[in-house]
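Complex shown without one protein chain; remaining protein chains in place.
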Amino acid sequence: MASFSTTATLDEPLVYRGDKGGAPPSFGGGDDGRSGPGLPDYPTRLRRARLGLLVALTPVLMLFVSFTSAYVVRQGLPTIDPRTNQLVRDWIPVKLPALLLVNTIVLLVSSVGMELARRQTRLAAVAAAARPAGGASASVEGKTPWLAMTIALGLLFLYGQWMAWKQLAASGFYVSTTPSSSFVYLLTGAHAVHLMGGLVALLVAGLFTLLHRSVTTRSIVVDVAGWYWHFMAALWVYILLLLEFAK
Amino acid sequence: MGLVLLAVIWLITLIGSYFIVAKTWWLPVGASAAAASIDHHFTVSYILMGGVFILAQLALGWFVWKYRDRGAAAAESAHYSHGNTTLEAVWTVLTIVLFVGLNLASHSIWAAERIDPAQPGAVQVEVTGMQFAWYFRYAGPDGKFGATRPELEDASLGGAGALGLDSNDPASKDDVITGVMVVPVNREIEVILRSHDVIHSFFVPAMRFKQDAVPGLAIHMHFTPIQTGEFELACAELCGLGHYKMHGIVKVVSQEEFDKWLAEREAEKQ
Partner (left out) sequence: MATHEHAVHAHAAPQGFIRKYVFSLDHKVIGLQYYFLALAAVFTGMFLSLLMRIHLVWPNASIPFFGDIKPEQYLSLLTMHGTIMVFFVLTTAPQGGFGNYFLPIQIGAPDMAFPVLNMLSFWTTLLGFIVLIAAFFVTGGAPLHGWTGYAPLSALQSAGPGEGLGADLWITSIAIFCIGALMGALNFITTTLDMRAKGMSLMRMPLTVWAWFVTAILGLLAFGVLLSAGILLLMDRHLGTSFFVPVTTVNGVLTGHKGGSPLLWQHLFWFFGHPEVYIAILPAMGLCSQLLSVFSRKPIFGYKAMVYAIMAIGFLGFMVWGHHMFMSGMNPTVAFSFSVLTMGIGVPSAIKTFNWLGTLWRGRIRLSSPMLFAIGFVSLFVVGGISGPFLAQPVLDIYLHETFFVIAHFHLIMGVASIFGIFAATYYWFPKMFGRMMNETLAKAHFFLTFIGAYCIFMPMHFTGMGGLLRRYSQYTEVQWMHSMAGVNKFITFAAFVTIASQFIFLFNFFWSMKKGEKAADNPWEATTLEWITATPPPHDNFGGVTPVVYNGPYEYSVPGAPKDFVMQTDPAVGDMDQKKGKH
């Protein structure tokens, strides 16, 4: 098991206690949470996948932190108007379409569904992992298709975002109209792209169900996608608050 | 092999040190009020850092030779030690003191050069860079720079055209625009840096002056020439294919000559 202990740190000098020639390298077995040579067990794989997701969310966060700092700087920084030799700011706040609130609710509800799907699959995986090998991989999960519901709501959200863009354009705010409108399109667009990535993961999980892949693998995919989905929902709320209140 | 390596490292250090000491290539003679203090700080840094360079390289070469493996015949094995915390602490503190101290010592010079604004009564010159020439504008007797409009820009019409000077603005009637920067000696010169297209940089080595000219900004800086003469300037920020030939001249003259020159330029405009 990977440990963070610092026993026998290098500040302490070693005392060589062997009296023979250098001992051959010592090996232990099954230490990496393995139940057999080569393949880690379910808890290890889940932990590793979750750690990977946590790490992966960091650059996603940095991308939006970077966009936010560009937003703040662009909003506040004046430039010289060459006609008057005066410093001016050209930030005109954008009126956000009310549809965005509806989309937000859709996304939050989908997050609920996602969480239920995640727990549902996880319970099934834990049960499957506890069973002796050779048990059928047919699902013993509940009947409610939470995963399908989440995918549907996710698609509905993206459709709603597309509609919101059209509303913005209809009111005269295109991507290049004002710096504020540029950021609205940029932030919502970047979020939507990342959400689509999450949808792909959910579709893959759905595919695994249809193909009767192992429930432990499916559970890991759904678990990681689930936490990713919640992050995307939280990120969306943040973007909305930024665009609405940091005008 | 150890001896060869020692020799190579020491030789490189020796040759490097020669050029360090001989100052074969050095900063040009300083012609501004700030040059003396900047150059002094440069020399101090140079001596300290040069000393560190020489000592570190000599030590490296020496250790590599002295502690070489002399083969099975040599009885002594390497000294088994994981380090020395006291020594670590000592040289860490010394390094902090050296580095941070050196930097803090320069703060007053930096403040005088860049943080403090120009004095009232400084001679204002607007310096505009564009691909690939410098234009210098003097506000004239009214002390105001006239408006410019990007739509009016036409470099083929000379200085005023290049800047897009708006002749409808009364303040622009007495603006003098030249391709050579003429300034009076021993007066503080306030430069207002502008650009029309991309980032340029106004660099006058003799004045120890450099500042980027950024489109969208009017950056106020100052320097005080203390020697008359002609001093070259060059663009110091990559601005396109003509970057290498975007140079010019700063001409420092006496106050009388400056007044006379400016009056002549004003007269030409009538």
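Labels for the chains are A and B, by order of writing; each one numbers its residues from 1.
Note that a contact is a pair of C-beta atoms (placed from the backbone, for glycine too) under 8 Å apart; a residue touches a chain by one contact, two chains touch by 3 or more.
What you see is a predicted model, and the numbers here were worked out from it, not measured in a lab.
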| item | value |
| --- | --- |
| Missing-partner contacts on chain B, residue numbers | 1-2, 4-5, 8-9, 12, 16, 19, 24-28, 38, 41-42, 45-46, 49-50, 52-53, 56-57, 59-60, 63-64, 67-69, 74, 76-85, 87-88, 91-92, 95-96, 99-100, 102-104, 106-107, 109-111, 113-115, 130-131, 150-151, 153-155, 164, 193, 196-199, 201, 203, 205, 208-212, 214-217, 219, 232, 234, 236-245, 247 |
| Residues of chain A (touch criterion as defined above) contacting the omitted chain | 1-18, 20-23, 25-32, 34-40, 44-45, 47-48, 51-52, 55-56, 58-63, 65-67, 69-70, 73-74, 77, 79-82, 88-91, 133, 137, 175-176, 179, 182, 186, 190, 213-214, 216-217 |
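Quick note on the criterion: only the chains that are shown with their structure count from here on.
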| item | value |
| --- | --- |
| Length of the line joining the C-alpha centres of chain A and chain B, rounded to whole Å | 47 |
| Chain B contact footprint on chain A (complex, rising order) | 10-11, 13, 79-80, 82-85 |
| Contact footprint of chain A on chain B as seen in their complex | 80, 82-83, 145, 147-150, 164, 166, 194, 216-218 |
